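One protein chain is absent from this view; the other protein chains keep their places.
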Amino acid sequence: MADIQIQNLNKRYGTFQALHDMSLDVKDGEFIVFVGPSGCGKSTALKILAGLEAASTGSIIIGGEDVTELAPAKRDIAMVFQNYALYPHLTVRQNIGFGLMMRGTDKKQINQRVERAAQALEISDLLERRPKALSGGQRQRVALGRAIVREPRVFLMDEPLSNLDAALRVQMRAEITALQRRIGVTTIYVTHDQTEAMTMADRIVIMRKGVVQQIGSPDTLFNHPANMFVAGFIGSPAMNFLSGKVQRDDRGLNIDAGGLRLPVAEAAAAYLGKTVICGIRPESLDLARDDAPALEITPTLVESLGTEAYVHFKLPGQQVATAVAGEHEHQPLGNGTLIARLYDVGTPLSGGTIRLGLKPQASVHLFDPATEQAIS
Amino acid sequence: MTDLSQPRPATAPVRRSSGLFGIDLASPRHARKLGYLLLLPAVLLILGILVYPMLLAIEISFHDVKFATLSFGASEYTLKNYVKLFTSSDFWNAIGVSAKLLVVVTTISMLVGLGAALLVNQQFRGRGVARMLIALPWAIPEVVAVITWLWILDASFGILNWMLLKLGLIGLPISWLNQPLPAFSAVTMVMVWKGFPFISIMILAGLQSIPEEYYQAARVDGANVWKRFIWITLPCLMPVLGVSLVLTVLWVFRDFSIINVLTGGGPVGATETLAIMTYEEAFSFFRMGYASALGVVTLVICALISAFLVKKTSHAVF
Partner (left out) sequence: MKRKLWQSILLYATVIVACAVVLFPVYWMVVTSLQPPGSLRAYPPHFLPPDPQWQTYIRLFIETDILRWMANSAIVAVTATGISMVAAVLAGYSLSRYQTKSSENVGLFILMSKMLPATMLIIPLFGIMRSLGLMGSLWSLIFAHATGIVPFATWMLKGYFDSIPNELEQAAQVDGCTPWGALFRVILPVAAPGLAATSLYGFVLSWADYLFARTFLANNADSWTVNLGIATFKGEYQTDWNLVMAASLLAALPIMIAYLFLQRFLVGGMTAGAGK
């Protein structure tokens, strides 16, 4: 068990900068998730941590020891891969025990530890099988077993759940989190799925194009996104972005967005008279009272999920296409439509116009249209 | 954003690992060096046994020597060998024979190879055995194959003549190896028999890598067997066919054993290819300078053919 310092890490492939001056301090026992769209450098960072790739510049210190130049074998880390990378020619028992054998542990002890790990993961009855004869979820457990049996200083996990089906993914997500909390090994987990990041991490490192965008707890990232990218990436459905002009009236600073009056904090005073981008989470919208100012919209689609409904709509001229959503960048979700997530709607919504208002306590996030940074 | 700029710890202990010459090849920093190191044995073998002799052969071809010299610039340089070569009717005959053989054997082998592969790619009981048997000639040494064929082709007691007579295809026994056209046919027959299995193996491998979904989709679209072959099988096989073609062409063009044992290049040069002529000049007449010039010409032609074919076939790939 150990803390990790990543210091000014850079990685270049020719002229392509895969990782740009990344620094991070990981506390002992912390669960850190690197998240971002594909090509954001999260996997590169993990490979450099593992010693599978060399950093161009910068250093990595694990447990107070500079390991930048050290071979993966000597770093005392364990890694779980997306495709599990189980050795197909070895049985489950041999797979899990492989790392111990490489380190010269004696046979009896290997067997004991393998069986203990297998028990913890409930795969004791699979020990004599080969990986080919296992289901996806079982392979996942074996891969985890291979990692925990060595009791390493650090766990590295590279999208370990993305090859599982949805239901199993939710289950394994909870199991991995519980396992990590129980044994308390410092863990770095890479994923493109913001839900995994939000549900599992102590702290999230969100990255884009090789640059760290923000580091913080899931709550921090959700409630105080540093820029439009983070705001759009965290949360599902994604945040709505509308453009509007900052103005001042008798009730204070506000923005007029298509008939809706959005009150904003004094921090936006510097932008008085200018256009800014307002981020409103789908959850912040609700049906407006008849007398309140509201957005009058015609839904393009209403998805009803029983207790909640997703109302899709468009505001031509005002909506700002989100640049980011999901695994791949520049693939705006829902073609730039806006979404309101409404709870416990009694009346049928389809057909006709709907009046949407802001919930009383909901916050509006403001971003500078040029820099895309949050205004605060 | 406070996490982004952490104070560095004063000094972290650095663990150095020792390895070959103090370089730990397992370290991520040295992965590339390890990569080159792994290539070394193969490269050394090839430099020593292929490239160095090739350079020597080119060198020798510019000297008027009877025996191979092992140093460069040992005697006077001359173009004599090449002048003699290009004015020799034997040389042009060999070029003609090589070209003829190349076209005939390659075409037939590719067709037979493709046919055999398609046949044993069908679903039927005993397919495994059929696959094994139909490619068996690949595993028979050329010399052994040729000697067996010599017996089959025997003018007086050969089984082939007997069969052809029985079927009424010929009126008199053919003296296969003593007349130009039958000799050429005999060489073609043996080369196809020996050469098509390798092509079949390659094509079969290619066929197995075509996803079954393509065929199902085509069937849903109403394509018949022939259309499926033209629009799915052939395009998917193009890379494999290209590689097989290059390998077959190079093999036919350079093969020595089959013709040497079967006809020795005769009768009257009817089966004398460049390869046979080169060897004869070098080791029967000990005109090594001249033979090297022949070898160099063979090399240039091989290079041109494969460059052309690789270009042609790589087009087909995309």
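In this document, chain identifiers A and B correspond to the written order of the chains, with residue numbering beginning at 1 in each.
We adopt the following convention: a contact is a pair of C-beta atoms (placed from the backbone, for glycine too) under 8 Å apart; a residue touches a chain by one contact, two chains touch by 3 or more.
Remember, it's a predicted structure, so these values are computed and weren't measured experimentally.
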item: Left-out chain, listing which of the shown chains it touches; value: A, B
item: Sole contact to the chain not displayed, among B:Ala139, B:Leu169 or B:Val220; value: B:Ala139
item: Residue, one of B:Thr78, B:Asn93, B:Gln179 or B:Ser306, that touches the chain absent here; value: B:Ser306
item: Those residues of subunit B which, in the complete complex, touch the missing chain; value: 25-26, 31-32, 34-36, 38-43, 45-46, 48-54, 56-57, 60, 67-70, 116, 119-120, 122, 124, 126, 128, 130-145, 147-152, 154, 156-157, 159, 162, 166, 193, 197, 201-202, 204-206, 208-209, 239-240, 243-244, 250, 253-254, 256-257, 260-261, 274-275, 278-279, 282-283, 288, 291-292, 294-296, 298-299, 302-303, 306
item: Chain not shown, touching residues in subunit A; value: 50-52, 71-73, 75, 77-79, 81-83, 85, 87-89, 98-99, 102-103, 146, 150, 156
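Heads up, the rule we're going with is that only the chains that are shown with their structure count from here on.
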item: Chain centre separation (subunit A, subunit B; CA means) in Å; value: 54
item: Residue ranges of subunit A in contact with subunit B within the complex; value: 5, 7, 23-25, 48, 51-55, 59, 61, 64-67, 69-74, 203, 212, 214-216, 226
item: Residue numbers on subunit B that touch subunit A, as the complex places them; value: 1, 3-6, 8-9, 12-17, 24, 26-29, 31
